[in-house]
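In this view, the complex is presented without one of its protein chains, the others remaining in place.
For clarity, chains are labelled A and B in written order, and residue numbers in each chain start from 1.
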Amino acid sequence: MAWCPVNKTIKQLLAPVASLRLTVLLFVLAMVLIFVGTVAQKDIGNWAVVNTYFRSLWLMMPIGIAGIKVPFVGGYTIGGLMILNLLAAHIVRFKLTWKRAGIIITHAGLILLIIGEVLTGVLSVEWQMQLDEGQSSNFAVDIRETELAIVDQSPTDHDDVVVVPQSVLVQHAAGLPISDARLPFDIQVLRWMPNSALAGLGMADPQLRQNNPATDGFGTIVIAASQPQTTGVEGGQVDAPSAYIRLSKAGKDIGTWLVTLNAERLGDETRQPVTVDGKTYLIELRFVRDYKPYTLTLIDFTHDKFVGTEIPKNFASEVRLVDPTVGEDRTVTISMNNPLRHRPLNSRGETLYQASYIGDTTTILQVVRNPSWLLPYIACAMVSLGLVVHFGVMLIKFVERTRR
Amino acid sequence: MTRKTPGRLTARPSTGRLVVWTTAVLLASLSLAGCGEEDLHAYQAPKSAPYVEPELFSRMASGASANPAAPTPIGITWDVPEGWTEAPSTSTFITAVFEAKGEAGDARITVSSLSNDGGGVLQNINRWRGQVGLAQVEQYAQQPMTPITVADQVAGLIDLSAPEGIGASLERLLVVFIPRQDQGLTWYFKMSGPSATLDEQKEAFTHFVESVGFGGKPGDTSEADGVVPRE
Partner (left out) sequence: MNKLPTLLPIVAVLLALMVLAQPLMPKADHGAYDLDTLARLPVSAGGRTKPFDSVARNSLMIVSDRQTAEIDGKRVTAVRWLLDVMARPADAGAYEVFRIDHPDVKSLIGNPPKEYKRFSFDRIFTHREALWEQSKLLEDVKPKDRTTYQRHLIELFDHVNMYIGLRDWHAPYMVPPLQAGEEWRPLVDELHGPHGGDDAHGHSGGLGPAAASLANIFTAYQAQDPARFNQEVAGYASLLDQQIPEVTRKARFEVFFNKLQPFYQGTVLYVLAFLLIAGSLLAKNAKNSSLSSALGRSAVAVIALTFVLHTFGLAARVYMQQYAPVTNLYSSAVFIGWFCVAMGLFLEWLFKNGMGALLATVIGFLTLIVAHNLADGDTMQMMQAVLDSNFWLATHVVAVTIGYSATFMAGFVGIVYILVGVYTPWLKDDTSKALGKMIYGTIAFALLFSFVGTVLGGIWADQSWGRFWGWDPKENGAVLIVLMNALILHARWGGMVKLRGVAVLAVLGNIITAWSWFGTNMLGVGLHSYGFMDSALFWMLVFVATQLAIMAAGMIPTSCWRSTAG
């Protein structure tokens, strides 16, 4: 076969890609990327790190000296090159022996693992659902993103909602107003604070109070002050953004509002009414919402601690799940290691996990849709099997030789 | 079969070809990355709960505050008991300080506020217990409290005394704390000092705390910190 010219050309062309030197280089790059990406979690959130370092093609990497940054390959580039490297290596050096069989299985598994992580990055979605005992909810939120919602409650059987994603708000911060036919008014983002705290106006610094841009709503009671963003090692903390927005219609000023994720600290009502041309809309800065076909009601939340400590022993939520689309109405208990798999075989199926809790009566469920959830399992089984075969063969030969 | 050993082929790759390949891969992946940015979107959602005007706003509306930009629509008011003298505040967190004379030594009364729950109720209780040399409690419920009504809200009065013969940095401490959700604050009223003086002043302190009102009208406020005793 080797004298077949086409085959030979392909192999020659592939040779540099199949090189073990490239493999080792990729390992080094991956290690540097992961190391820096881990240390970076000291300063920025885990989610930001994942997006900049691991789920990216390239990035500007800080080298830790005087804030200098250098371009570096991202996780997708390294993963992609690893796959190419592996495929090329097996095309060039394909040979079927027992020892190589282990390697082939391992490497096939690795390719699957990399693909699985990429698919997870692209396809999987995670939300949280927070429920008090007795409360029902038909939506989950993405606690990593906020949105400005403008809700029109006038229709009798539904609400008309327009949402402005966080990215658009950030993009327009201190810039041109956001203007769109679907919006009842133009929105000018005067100030965007990625993380903020509220202070009662009465207590605030007189100067801050003087410069308070808000003319209506919460902003006339409290002032939002910028806070440093939370970092990946602070586990579990979430940023609470705030923004001052000036609303106008056809160039006519309506007023300036403070919208904030901290609004729930001010009371149960987190929305603020805005009246334009006699019609009232409710505005709210909130976590990105995803409405579900099902409704979940928390019947009971139980939570034990080890005697005399604050260490949680176990916690569980008894919930009622009603999904008219598939005719389901059942009561389930979700606890650690015992998730609720709703329509597991459907590509839009979701799994609900017991993630956390607040106090004694509020549960926090993690809602995950990940159509590629099975891939890592298969991949890992393949890699483990391959390694066992490969090193097993090696060890047997080795012991035989040494003991002889 | 006269083929070369494939392993040799790969041991010395030409750097040139490696560069070409890498560039090709990078370019290909970059072209995939040009995804469109997020845009706003409109949809119909299930009917949400009707809007309820927060109490805070209705209070404002009934007040004289026609101009929303006017400072300090919220505040705190109180009656200062006789014999208490105001002292300068030592920290930005402390709104007011009073002193009450006593034979055994002066008692010190402070009014302060912290955002939200002031870093945890249990933690605070244990901090206060530590100040008088009492052991920590594991649960909030283990701390005895006397109910006291402040501005139509039931709060707890905590009375902590140093154990006999041990003492601590403070001999005795009285604390009332009132979480105000509308303000996003918890208010703390503390009186500390010698036990005998606190015995004499406990009633005055209770009256003082009971006299506290929140949401004073703009006319009541004048000081920079937004607090003025009600006459």
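Remarks
The rule is short, and it goes like this: a residue touches a chain if its C-beta (ideal position, glycine included) is under 8 Å from a C-beta of that chain, and two chains touch if they have at least 3 such contacts.
All values reported here derive from a predicted model rather than from experimental measurement.
Considering A:L13, A:V39, A:I115 or A:V238, the position touching the chain not shown turns out to be A:V39 (whole complex). As for the chain not pictured, it touches subunit B at residues 10-11, 91, 93, 126, 130-131, 133-138, 141-142, 144, 163, 165-170. The omitted chain makes contact with subunit A at the following residues, 19-21, 23-24, 27-28, 30-31, 34-35, 37-39, 41-42, 46, 49-50, 53-54, 116-117, 120, 126, 232-234, 305-309, 311-315, 336-337, 339, 351, 353, 355, 366, 368, 370, 373, 376-377, 380, 383-384, 387-388, 391, 394-395, 398-399, 402-403.
To be clear about the criterion, only the chains that are shown with their structure count from here on.
Chain geometry summary: the mean Cα position of subunit A and that of subunit B are 29 Å apart. Residue ranges on subunit A touching subunit B, taken from their complex, read 1-3, 11-13, 15-22, 57-58, 76-77, 80-81, 84, 89, 92-93, 138-139, 151, 153, 155, 157-165, 167-168, 171, 178, 180, 182-183, 197-203, 206, 209, 212, 214-216, 220-222, 262, 265-269, 271, 273, 280, 282, 289, 291, 308-310.
Of all residues in subunit B, those touching subunit A in their complex are 1-4, 6-7, 9-11, 13-14, 17-18, 21-22, 25-26, 29-30, 33, 37-48, 50-56, 60, 68-69, 71-76, 95, 113, 115-116, 138, 181-185, 221, 224-227.
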